[in-house]
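For this view, one protein chain was removed and the others were kept in their places.
Every chain is named by a letter (A, B and C) in the order it is written, and numbering of its residues begins at 1.
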Amino acid sequence: MGIGQGIFNPSPKTKEEAVEQLVWANRILAHEAIFDAFGHVSVRNPENNSTFFIARALAPEMVTKGDILELDLEGNVLTRTLALPYQERIIHAAIFRTRPDVHSVVHAHPLPVVTLSISEAPFRIVSHPAAIFYEGVPVFDEYDFISENPSGMLIQTKEDGDRVATKLGRSMAMLMWAHGCNVVGTSIPGAIRAVIALRDNAVIQLAAQQYGQVKSLTYDQARAATGTMRGEPDRAWNAWVARVKRSMPVD
Amino acid sequence: MGIGQGIFNPSPKTKEEAVEQLVWANRILAHEAIFDAFGHVSVRNPENNSTFFIARALAPEMVTKGDILELDLEGNVLTRTLALPYQERIIHAAIFRTRPDVHSVVHAHPLPVVTLSISEAPFRIVSHPAAIFYEGVPVFDEYDFISENPSGMLIQTKEDGDRVATKLGRSMAMLMWAHGCNVVGTSIPGAIRAVIALRDNAVIQLAAQQYGQVKSLTYDQARAATGTMRGEPDRAWNAWVARVKRSMPVD
Amino acid sequence: MGIGQGIFNPSPKTKEEAVEQLVWANRILAHEAIFDAFGHVSVRNPENNSTFFIARALAPEMVTKGDILELDLEGNVLTRTLALPYQERIIHAAIFRTRPDVHSVVHAHPLPVVTLSISEAPFRIVSHPAAIFYEGVPVFDEYDFISENPSGMLIQTKEDGDRVATKLGRSMAMLMWAHGCNVVGTSIPGAIRAVIALRDNAVIQLAAQQYGQVKSLTYDQARAATGTMRGEPDRAWNAWVARVKRSMPVD
Partner (left out) sequence: MGIGQGIFNPSPKTKEEAVEQLVWANRILAHEAIFDAFGHVSVRNPENNSTFFIARALAPEMVTKGDILELDLEGNVLTRTLALPYQERIIHAAIFRTRPDVHSVVHAHPLPVVTLSISEAPFRIVSHPAAIFYEGVPVFDEYDFISENPSGMLIQTKEDGDRVATKLGRSMAMLMWAHGCNVVGTSIPGAIRAVIALRDNAVIQLAAQQYGQVKSLTYDQARAATGTMRGEPDRAWNAWVARVKRSMPVD
């Protein structure tokens, strides 16, 4: 039914392989409660570094292969289609344009992450999987609320996109004030693990500070901790796929 | 089985279309944990502005087309039936009477919303989807606990209903002290998105203030942010329906 | 398979009807997350006020009709069986002995309720359904930790049971320090609604006090609020049963 078997693919080499993994990423992120009806995930084209794939404007849990569009790094839709793209594709395009190391981007709105974005608290690393964020997690709040046609809290122009990418810098994640987060990875499974780590770390940080001072990891500790993360991207992937097959069967 | 296919209908034009969408709204709101066994949702009659539809007194997840009643704007049941209506239909009637822009009303009791209603904290907008509440979210607490036959925490008379509608004013939502909320929309999908936004915003507001000061949106920011909300009411609707079909199959 | 159809029965008149409703109550309370693998619910024998029914020592979600035992009001098992009864049957027996108005008792350990039991905070009514607790919710902490054979945190003797029933007084619920709660009703559906109301009220109370002062209901307000609770015990019951049939199908 246009979603494939979900067999783990450590390194998609063709468009078709990348698209199949992307379809599964949409459903996995919905099942893991990172996405609600909104949010989106993209992957760089393994055959052409200057394009990427992302679904048309659709709830992630509904995405099949036929819903995937190819876009250029300015956010233009290259696929011949009447389908509407996500407005926020600009974020994905801007990050792929400025970060050649990034092969997948997740834009999502988990409540614990929005919570952190509107608080006075700085992001702190308080859990092993979040050690990958040792470069920090900046907060973007440069929205346009006052121009004649304000973009409000959506990123809609190339200039908006550039500001987002500049704020991200070389970090693996950033928050967007009162809105959500952008999380990146060198692969789709990596980006999924990263956004789950960011969300869970936010849950732990909020809870722990209610006890008083929080014993978080320093930059050096977090960086050292990433050295022994063997990754095994298939371990989580196969469980995620099994859960989707059980709980979100395709008609 | 009396619930229809749930195909997205951007603008119901007939009684039958409105009733089918209302049946799905009942099940969706139960599945999204806005309703427990209690709570109710209504829709204005697209063929007659002075009547509306609402289920008989039944748990929302059990509602089928045969359970829908037609009521007038004073809350009288027009459908010939022995079925018992919700006592709180008075709230729906009063709002439809005073707010011609409103085509759907949700009355619900999500715990985070009840929490806010009994606190000292004012409602604050801390998430993008809640920007629609830029006119504010007033709290109703004018219950009758002391007359000879006190209505307690239920709204049962036309006068009670008028007080509720007056408190709502031109807002898109209001809280009811120690009880729940009334949320309105220009359509059923809009009212569903609004009550989810209100609930999620309450979760975020509570959590964020544990960190200290909360950086919420101003009136002007929130109003500007609604300008670029494209809506796409089908995006969430289709996912909600798919979830109900998976998890709440009709016998 | 020994559980019956779960058709709502407003007033069981025979042993068989009471036992069938009790079997469903076990599964409902497990599904509604009031019970984990532990906890128990009982019902007074409608044919004989001096006996009651309760399952043998079994996880509630596994209970079928064949697992129900008849006990007297001292907690002696009258059913001829080798099956082990719950140790805490003493609590049920003591309450049925001293409270003729009570026809069902739930003993459970929901985490928000245990939280309140070990805190400095008094129980406060902060939600409409909890208005039924206007007589207060006392906390029992008279455990025996120091005798030669300490009963620890279990209630095992008739004297222990008497102390529990005395603490309950004429309330509809009581907490047990660091352990859980006993909630009573004039019927099984009433006891289920009461324990859900107690749990949800504890969630709201904890959350709201993080904002500052909590605007809770007074004794008079809560008492007045119960006057207009029409009850409609079938409304929630039918939804609870439908959920069990969907999510906990019997093999």
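Some notes on this structure:
Methods note: a residue touches a chain if its C-beta (ideal position, glycine included) is under 8 Å from a C-beta of that chain, and two chains touch if they have at least 3 such contacts.
This one's a predicted model, so the numbers in the text were calculated from it and none came from an experiment.
Of the chains on view, those touched by the hidden chain across the whole complex are A, C. Of C:Met62, C:Val77, C:Met229 or C:Ala242, it is C:Met62 that touches the chain left out of the display. In the complete assembly, the contact with the undisplayed chain comes from C:Met248, out of C:Ile3, C:Val77, C:Met229 or C:Met248. Across A:Val23, A:Leu217 or A:Val244, the single residue that touches the chain missing here is A:Leu217.
Seen from chain C, the chain kept out of the figure touches residues 30, 36-38, 57-59, 61-62, 84, 87, 109, 111-112, 114-116, 118-121, 143, 145-146, 149-154, 156, 177-180, 206, 209-210, 247-249. Remark: the residues of chain A touching the chain excluded from display are 125-128, 131, 200, 203-204, 207-208, 210-217, 220-221, 224-230, 232, 235-236, 238-240, 242-243, 246.
In the analysis below, only the chains that are shown with their structure count from here on.
For the two copies, chain B and chain C, the CA superposition rotation is 90 degrees, given to the nearest 5. Chain geometry summary: the mean Cα position of chain A and that of chain C are 45 Å apart. Residue numbers of chain B whose C-beta contacts span two or more other chains: 210.
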